Each structure stands twice: as structure tokens, then as C-alpha cells.
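Shown here: the complex without one of its protein chains, the others still in place.
In order of appearance the chains are A and B, and numbering begins at 1 in each one.
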């Protein structure tokens, strides 16, 4: 692909020779067939050594070696991502229904869709154009999918769920399983299941990683807003409302009835108690336990710092005595004051 | 449904007009076709404003507006749950074996069962009456299931597992995978797999959420007792013995050979080391790391409190110096004592 073709497709401004490039590569490992990018200024020094044929750089970057062709873009990282799709186009629906697939009589599946081996589409489910439902995926009855959805192998979508346009769900993920709701039976301490009669709504451009779960609502739908991206092993419990363009990284569990705003970023391994609200644009650090609502955007954390086991053993024991230590400090302060020490 | 019909089916005492209701709804959003419930006293004030046609209340509740029909029940929340099933009856086995399903010759599958598309039932497996094995579910050989079990799509039950009556397993969950057991080989530091020859036994009325795992025992069965409810993403490692009517919420990992009592409640995101015992009726708060057995029922917790990242950065560093801080306090106390301060 010539640089001029790339610029014609994605934009940016070309400087230098209109060379041909065959692949994307990091600055440090690129060879003469590759185009690289410089996004983080701290790698600027790699420009002088790179073997790449061309580099994508911000307009403000100076000191680019003369022999390098460059494409200037306001956002080199985004440009790289867009260019990557030119080299690795997205797989398209093959417009075939595999003979082993089972599509219920009342389901509506346009001819433009791809239905893989052993996939299942239930009664009254309606698919948009060009959807891909891959091997072993199950979409139960009464679901609605927009156009261009990709349902990877062995995904399960329970009945009555709604997916927007271009929703992508990776393997093993379960959408619409029952929320965890039981009424305690006082007589014998047993648990009486509450029917979960809502569904799940995933808005346009939502992507969900592998082996995640989004439970159906108890009465109304659990919802994930437009453009939000959910990683692997994320649990979204019943009745949650996740906003737009929000990102939730792996191994995070969101308890029931939480309301998470727009443009929120939740790092990996976060746990969140139920019925909480998270303000728009909040950033939650990895491993945080969220036990209260966050009403103000900011960066929040709660990780116990790592040490060697020996050091940890010495120190952790005092975590259990902090109130006592504080009391002792207070007493010392009183004694000092009594002894004439200037207490602030 | 008339209120008198509801009372005839579920019990309780009817006061006021025997109106017809078509659905359940919260007090605050109910309209004139709905029946609502009041369980938590703090919502009592909603009674005066509700548009509901009828309300389920405890016998002790007074000041109910005159125009409201009421059903009095000793447990309005449980009553609501029972009523919800009248409006949303549980799906029943359709008594059909889908042509694409594969049932091994030696398996016993009563005609009352529903076997979904691409489901698989292995050799010598025996199903009870009215079981539902839904699309893509796999039950390997030599399993026994009681009556009325529901195995949701893409569940896997490994060979040799035993499920009681009315066991329900949600999609993606794996029952009976190998426990994580290896003998270290001193010669080269490699790991030699120990065969996991036990199975899994799930007693009557156990329900397990989506994408959970219950590993088979090394020698004997891993067991979950009658009526226990397990949420999504719960790992129950090999040889664990979970009691009756115990509840384990999402994202919780129980290491091998733990013994958890009856009526225990474990909130989400809990981690539990191996070979521990938890007393009956213990409550474990969300995010707790259980590193010792709990011999006395109570409420336990171990969450590092959340702060803004800035505050966290300032404080967390001292967690690593707690032993030092305690030593300094002790020294100050000695100095104070030497200086004549009254040391308690």
C-alpha cells in the first residue's frame, strides 16, 4: 500500500517519498517494509534508529531523520489503529447458514447473515443485516439484534434481550442469565427465587469480551450504553445501568442496581457494592473496592500495598490495631501538652 | 387476576374491594392495574401516593389509604416473590427431543424431558422427569440428575456428577472440571498431574449462576448442600463441602477442601484460602480475604477503604511502615513515662 493511498483513505498529511508499506510494526522492530508510529514523546529517540520506511507522527514532532517518509496526524495512535484495519480487514459475514445450524421457524434471519455450525437462533428472534452468529452460539427466543452484530462461538444470549447495531460479544459470554435474587424464607432459612422478568439491552457499538456475564433485570432491563467496552470476566449484575463510552476492564464485578455514568474508566479487578452511583468521567484504579457512591469525577483507589511476605507479616498485624494506635497517639499528645510541649 | 384468586393460591388476608390486578410493580411507579408491596418500613410514606390498585403489607401496617385494597401477609417480600411466579410462570419442559440433540444409546431420558438443539447427553447418564437440557448443553457420561432440573445453554457437566431434584444451572457454568492438583517433580521443577477421581454432588434445589465452576473432588465428591444458591463467577475448588441454604455471591473464589456451614452468606468478591472451616450462619462482607477458619458466627470484613488516588498515595505508603510506627509510639510512651507522664 502506498502512503498516498493510506492518506487518501484515512487522512493526514504526507511528507517525503510516497513509498510502499506492507505492514505495521513498532518503531524499534520495524524493517524497511513497515510503517511505524510515534505517539508517546518518550520514544522520540527511537526515530533516529528505526529501520521503518515511514512513520506516523504528530504535527509538532521535529527532528525526523531525512530519509524517513512521514504522515502527520493530530492523533498518531488513533491513526495507527485505523491503519491497522486496512492491513487486517474485519471478517465479513459469509452470507451462509451452515447446514448444522438450527434457526427456529419464526425467527427472522436475513440472507446477509452468517450462521455458523451448530449455532442456534430461537423462536421469534429477529436479526439485522450481516450479523455473524458463529459456531455453537445460542440466541434464545424473542431477542432482537441490530445490523452487523458479531456473536462469537459458544456465546449464550438468553431470551428477550435486545442488541443494537454492531454489538460484538466474545466467546463464553452470557447475556441475560437470571439475576441473583431470592427472598429469605424465615420459617426455615431457605431462599425463594424471585423471577427475573426483565431482559438486557446492549446499545450500539457495545463490545463485550470473553466469559463475561450481564444478568437480566428483575423487572426492567439491565442496560449498557452506546459505545461502552467490557473486557473478559466482567460481571454486571441485574438492574445495572452502565452509561455511554464507559470502559470496564477484566475481573471486575458490579453488584446489582448500580448506575455507572458516561466515559467512566474502571480498571481490572474492581469490586463494587450494590445500588451505588458513579459520576461521569470517573477513573477507578485496579483492585479498588467501591463501597460508596462517587459523586465527583476523579481518580479513586484502595489497594493494599504489596511487600515481601516477611515485611507484610510484620506490618499487617497493626492494621487490626489502628484504632488503638491512634488512641495511644492522642494520649501522648495530651501528656505532651500537660508537660508543656506546644501542641498544635 | 382477582385478589381473591391470589389469596386462594398463596394465602394472606384480603381487605377491601376484590379488584383485578394484571401485574406487579413498585409502589412508586405502579398504575391502577398493578399490585405493589411494602416490605421496608422506610417506604411507608409511599402508601399515600401510590396509584396501585392493591398493596401487600404486613399485618402491623396502619394508615393504609381507604381506597387501597390490601393483602396482609406476615412476609410481604416473600409474598411478592410468590405472586411474581403467578404472573410469570416458570417455563416448563416441552417434552421434546430436538432432532439435532445427541443422546447416547445407554442414556435414560424420560419422554417428559426437553432436550434442546445440539444438546448432548452421554452414555449411562440418567435424567429424572421433566428435566430441561437446553441448546448446546453437554452432560457427559455416567451422571445422574433428579426431576425438574434445568440445564441452561452451553453448560458443561463432566462425567460422574450427581444432581438432585430441581437443580438449575445457568449458561457457561462448568460442573466437575478437574481440580487443580499436581505433585511437584523435584528433579526439574515440573508439575505431575494428580488424577481427579471424585465427582460433584449438588443437592436438591441448588441453583448456580452463569459462568461458575465447581471442580470435581480428588478422591471423593465436591458437595453443595440442599437449597444453596451460587451466583455467577463463583469458583468452588475440589473437595469443598458447602452446607445447606448457603448463599455465595459473584466473583468469589473458594480454594480446595474448604468446609462452609449452613445458612452462611458470602458476599461478592470474596477469596478464601484452602482447608478452612466457616461456621453456620456466618456473614462475610464483600471483598473479604478469608485466611483463617471462622469458628464463631458473625459479620466479617477485610476491605481496604477507598480514597481519591491522591489521598491513597499519601496514606498507603505508611501501611508498609506500621510496625515501625508502632515501635515509635511505644518508645514515645516510654519517654513520657520517664518524663513523669502518667502512662496507663
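Operating definition for what follows: a residue touches a chain if its C-beta (ideal position, glycine included) is under 8 Å from a C-beta of that chain, and two chains touch if they have at least 3 such contacts.
Note that the structure is predicted; figures quoted are calculated from it, not measured.
Of the candidate positions A:46, A:130 or A:307, contact with the unshown chain belongs to A:307.
From the options A:33, A:82 or A:165, the residue with contact to the unseen chain in the full assembly is A:82. Annotation: of B:45, B:95, B:275 or B:314, B:314 touches the absent chain (contact as defined above).
Within the complete assembly, B:158 is the residue of B:79, B:158 or B:309 that touches the hidden chain. Screening B:42, B:67 or B:292 for touch with the missing chain picks out B:292. Against the chain not shown here, subunit B presents residues 100, 102, 118, 120, 122, 136, 138, 140, 154, 156, 158, 172-174, 177-178, 180, 182-186, 188-195, 197, 211-213, 215, 219, 233, 235, 237, 251, 253, 255, 271, 273, 285, 288-292, 298-305, 307, 311, 314-319, 321-322, 325, 328-329, 331-332, 335-336, 338-339. Remark: the residues of subunit A touching the chain excluded from display are 24-26, 75, 77-78, 80-82, 84-85, 87-88, 90, 98, 100, 116-118, 134-136, 152-154, 170-172, 205, 207, 209-211, 227, 229, 231-233, 245, 247, 249-251, 262-263, 268-269, 286-287, 303-310, 312-313, 316-317, 319-323, 325-326, 329, 332-333, 336, 339-344.
Going forward, only the chains that are shown with their structure count from here on.
Chain geometry summary: the mean Cα position of subunit A and that of subunit B are 26 Å apart.
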